[in-house]
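Submitted below is the structure of interest, expressed as structure tokens.
Removed from the display is one protein chain of the complex; every other protein chain stays in position.
Chain nomenclature is as follows: A and B, assigned in order of appearance, with residue numbering initiated at 1 for each chain independently.
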Amino acid sequence: MAKKTTKKSNETGWEYAPSLESIGHIDLKESYDLFIDGKWVKPSSGKYFETINPANEKVLAKVAHANEEDVDRAVKAARKAYDTVWSKMPASERAKYIFRIARLMQERARELSVIETLDAGKSIRESRDIDVPLACNHFFYYAGWADKLEYAFPIRDFEPLGVAGQIIPWNFPLLMAAWKIAPALAAGNTVVLKPAETTPLTALKLAEIIELSGLPPGVVNIVTGFGDTGAAIVEHPEVNKVAFTGSTAVGKHIQRAVAGTDKKVTLELGGKSSNIIFEDAPIDQAVEGIVNGIFFNQGHVCCAGSRLFVQESVADLVVRKLKQRMDSLYVGDPLDKNTDIGAINSKEQLEVINKYIKIGIEEGAEMYQPNCEIPSKGYFCKPTLFSNVAQSNVIAQEEIFGPVLTIQTFRTVDEVIQKANNSPYGLAAGVWTDKGSRIFNLTSKLRAGVVWANTYNKFDPASPFGGYKESGFGREGGLHGLRAYVKLK
Amino acid sequence: MQGLKMVLNMIDLTTLEGKDTPGKVKQMCYKAQHLHDAYTGLPTVAAVCVYPSMVGVARKELKGNIVKIASVSTAFPSGQAPMSVKLEDTRFAVSEGADEIDMVISRGKFLAGEYNFVFDEIAAIKEACGKARLKVILETGELSTLDNVRRASDIAIHAGADFIKTSTGKIQPAATMQVTYTMLMAIRDHYDRTGIMIGMKPAGGISTSKLALHNLVMVKEVLGNQWLSNEWFRFGASSLANDVLMQIMKTETGLYQSPDYFSMD
Partner (left out) sequence: MTRLQVLKTYKIFIGGQFPRTESGRYYSLKGKDDFDIANVCLSSRKDARNAVVAARKAFGSWSERSAFNRGQIVYRIAEMLEGRRSQFIEELQLMGLTAANAAKEVDATVDRIVYYAGWCDKYQQIVSSVNPVASSHFNFSVAEPTGVVGIVAPEESPLLGLVSLLIPAIAGGNTVVLVASEKYPLSAVTLAEVIHSSDVPGGVINIITGTADELVSPLVSHLDVNAMTSAGLSKEMASAMQVQAADNVKRVFNYPAMDWSKASSQGLSMIEDLQEIKTTWHPIENIGGATSSY
């Protein structure tokens, strides 16, 4: 195979040595039970499932599969804790518990990061610098709200909802747990939370932290399992609030399932967010923004900037620079601090992504993937770019949830606004231009819950997040995130 | 449903803007072949309709495809150019790969009564078309009376038009029912006399399924079933396709649709 030369072997010089994060200091048990009423209890069915490291397909631990009976126990525990302890406690004391959880998480940040990377496949740099710190900060932010709610809802009567049933996805396991639990507790609710079946470990580690914090039993319950476990939470008559982050299909199912009940619902669902580059944009920064927008967390981001719109006059330049930048991305072991793109979260998801890549090729779009090597074991996908794409392409319409970007070109401001909004989704959007008035024109006309101008994929506990249209309703984060957890009278 | 699918298959998906670019045309060509992939069993449109400078782009995108390429020509939309330019315009479009030519008549000359000029011009362009089919745009919005519409139709037909077409889409009113009816009558009379079929293309202003179906009913009633194919009947439209798609999906799902679910290219 002399003719086939890879780019790497062509390069003279320097290959970075692997810089692996140590996994020596983490404490993972062989098997995890359910965290209900402050205790670790065995699932009533006796069933456990395995959670694996998607980067090498090795089993990390066994985790309990909660059924309806277990969920019922968890909800009852949450109800009892709400009635007898949590709703009676002075708000300032509630705040202190949440502060304490935040601090304990910070102290264990390194362990949490490594476990997150092992279980979810995301790069250690991301877990360490983004997911875990943001999760800690989320608790820290909402802790302070607990005894200041009258300032959040001035001159209005409000009360907590009661028991919140929360179902979170696998893309940001610990961070999503924080997004759900922290505001719920601050507003005075108790919680039953189900992490995703492929990424339950950091939620269980959080349960250990919660146990350690001395939070009264039953205030937070963590039940692991599959869709049936989630359905049991949604349908439980004593759950007062359902908060769900995940696919639009499941979100619709939940909306139907709670019909006719008084359950309050917030849904944070799918997206096909546009990232718009104007000719006057700072192109190099924009290219970084595009890369961060779609390849961050392997593209497993509901607000990923998966639809790139580039003004025609700079399209060739942007594509050329983008390809160059993609060539320098390092796909590989998530524990390696060199790694930019880690492992795809699961085999199923890799199959979904590959299906869409195949569709893109069949649709006649031009595909580009850097000539990089990917590990033979584990689930990996090269960063992928499709150009020569129209709005009518399936790959430009459906959420792929992987490192796959489509590029469309546009000519005028009106045209790109129309096309960006021409989607059932409305989660996020990005705008790159140097012109201030144009930024505000776009940020006000794009029908999306989050608009990043000259930046992309930034998150903060103080910043509300959530979508328009089929991307869901309700906000998480910031002052607005509290409203989802109180009843205004 | 059958009618709606027939409408889709008769559309000349059109972009005729000064700001047209290869990017825009490429995207529209994709849409022409993939109207709504979320639903299977839909036809393609009949053709894309572009300016001569964009024919080459469209040809590349539609290589070997059943979707035809129509090019406007003869200094569209005004037609205010010397004959030599109009001929060159037409030859260029054909050489770039246009299957059909949409020419405009000289309305100024027509209104001045110089019918021979108009006739000769159409005949010359027809010759320049070679194998390409010729659609003659009367721009009825400028002809002011139905008598004129009828006379222009007859001239175009006799001069060699394969299709007669109402409008450029740049002038209002465009394809009104009365105008289309008048032109259909001219086609029918010609057919009755000679047995030769001429095609019809209303263009401009037909943006809803309902209007499109009205037109089809009119064709069926005036000309008969044999005209009900894209060989003999076209709609010139840019936004009609999505409205028809919305009606089809409404019929399928029972839910009234939103434009958010249908791609704009």
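Things worth noting here:
The criterion applied here is as follows: a residue touches a chain if its C-beta (ideal position, glycine included) is under 8 Å from a C-beta of that chain, and two chains touch if they have at least 3 such contacts.
A quick note: this is a predicted structure, and the numbers were derived from the prediction, not measured.
Of the listed residues A:Tyr356, A:Phe386 or A:Trp452, the one in contact with the hidden chain in the full complex is A:Trp452. The residue from A:Asn56, A:Ser87 or A:Thr443 that touches the chain not shown here is A:Thr443.
One chain of the complex is left out; on chain A, the residues touching it are 137, 156, 248, 251-253, 255-256, 258-260, 267, 269, 282, 285, 288-289, 424, 439, 443-444, 448-455, 458, 460, 462-466, 468-473, 475, 478-480, 488. One chain is missing from the display, and on chain B it is touched by residues 254-261.
Here is the rule we use: only the chains that are shown with their structure count from here on.
Separating the centre of chain A from that of chain B, both taken as means of CA atoms, is a distance of 49 Å. Contact residues on chain B toward chain A in their complex (touch as defined above): 19, 21, 23-24, 26-28, 30-31, 34-38, 258-265.
Against chain B, the residues of chain A that register as touching in their complex are 312, 315, 363-364, 388, 390-394, 396-397, 408-412, 418-419, 421-424, 469.
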